[in-house]
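Below is one structure; the comments refer to it alone.
Excluded from the complex is one protein chain; the other protein chains are retained at their positions.
Here is subunit A:
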Amino acid sequence: MSFQYLHELIALAESRKVSIAQVMLAVEEEQTGRTSEQILQQMEKQFTVMEASARKGVEQPIRSRSGLTGGDAYLVKEYIEKGDTFVAPSTLRAMSYALSVSEVNAGMGCIVATPTAGAAGILPGVLISILDSGKYRREAIVMSMLTAAAVGLVIANSASISGAAGGCQAEVGSATAMAAAALVEIGKGTPQQVGHAVGLALKNSLGLVCDPVGGLVEIPCIIRNGLHAITALAAADMALAGVKSVIPPDEVIQVMQAIGQEMPLSLRETGIGGLASTPTGKRLRESVFGKSD
C-alpha cells in the first residue's frame, strides 16, 4: 500500500473505511517493518518534545540567540489573561504556543521539525491548545500527527517543504495544511474534508516568500508561525463547515511547486530580498554579524 497524491490517500481511507491517520500507520508499518505500538510510541515521544517547547516560552520570556527577537509568546499569554481580546482566548493560546516553539527554535533549543524547524510552531501550537481544551484524549491527538505526516509526505514528494527550494509557502504553507488536516480528523471530519482543509489552508499561503532578516529563522518566521496557527484552526473549521476547495487540493500542491520555481533566488531563504532587504532588515543584519563581507 502506498500513496503519492492526496486523492490516492483519500481513496485508500474511503475504501478501507478508516481514517487517514490509520492509512499512514499501516503504510509506516509496511515500509519500516516496525509495529504500530513502536510507531505510536515514537510519535508520543515527539509530542512530548513538542509540548515542552510550546509551554516553555509561555511560562517565561525566551530570547533568541542573536538577541533580535523573543518574548512574544509571553506577551500574548499576558494579554489573554487580561480577558479582553478580539479572537477567542482558546484560539489565541494556539498562537502563543506556536510563537513559543519558534522562539525556542531561535534560541537553538530542542524542537520537533514539522515539517521543518522554520515552521515547527504551527502543528504543536494547535495541538497543545486543543489538548488544553480537555475535549480530546492525548492518544487521539498523537494519532492525528499521523494525519499531518501523511499530508506532509504528499506535499514533500510532489512539491517541496524546503524554503530554499520553494519559499515560505513550502514551509509555513505546508505546516498550516498539515495542522488543518490533523484538526479536521480530530473533529470527526471525513477524509474528503481533510483534503479540502489542505486545499483551503495551502491556497491561503501561496506565494509566501522566504525572506528572513539576516538569514536568521526569526523575522518574520516567528510571527508567521503564530498567525498561521490561527489560519490552520480557521481552515479546519471551514472544511468541517462543508466549504470545499474548488481547485482540487492536489492541483493546489502542484501550483505551489510551480510558484516556488518561479520565485527569484533572492526570495528563497538567501536572506537577500524581501524583508531582509529593507533598511531595518539590513541594519539588524549588521547589528548581529557586523558589516557584510
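Note that a residue touches a chain if its C-beta (ideal position, glycine included) is under 8 Å from a C-beta of that chain, and two chains touch if they have at least 3 such contacts; residues count from 1.
Note that contacts and distances are computed from a predicted model.
When the unshown chain is looked up in UniProt, the name that turns up among "Tryptophan synthase alpha chain", "L-serine deaminase", "Spore germination protein KA" or "Amino acid/amide ABC transporter membrane protein 1 (HAAT family)" is "L-serine deaminase".
When you scan A:L6, A:A149 or A:A239 for touch with the missing chain, the hit is A:A149. Touch with the chain that is not drawn comes from one residue among A:T116, A:N204 or A:T231, which is A:T116. Among A:A94, A:A170 or A:I259, the one in contact with the hidden chain is A:A170. Remark: the omitted chain is touched by one listed residue; of A:S66, A:S96 or A:T231 this is A:S66. With the whole complex as reference, residues 4, 24, 28, 31-33, 39, 42-43, 45-46, 49, 65-66, 104-118, 120, 123, 145-146, 148-150, 152-153, 156-157, 160-165, 170, 178, 212, 214-218, 265, 268-272, 288-289 of subunit A touch the missing chain.
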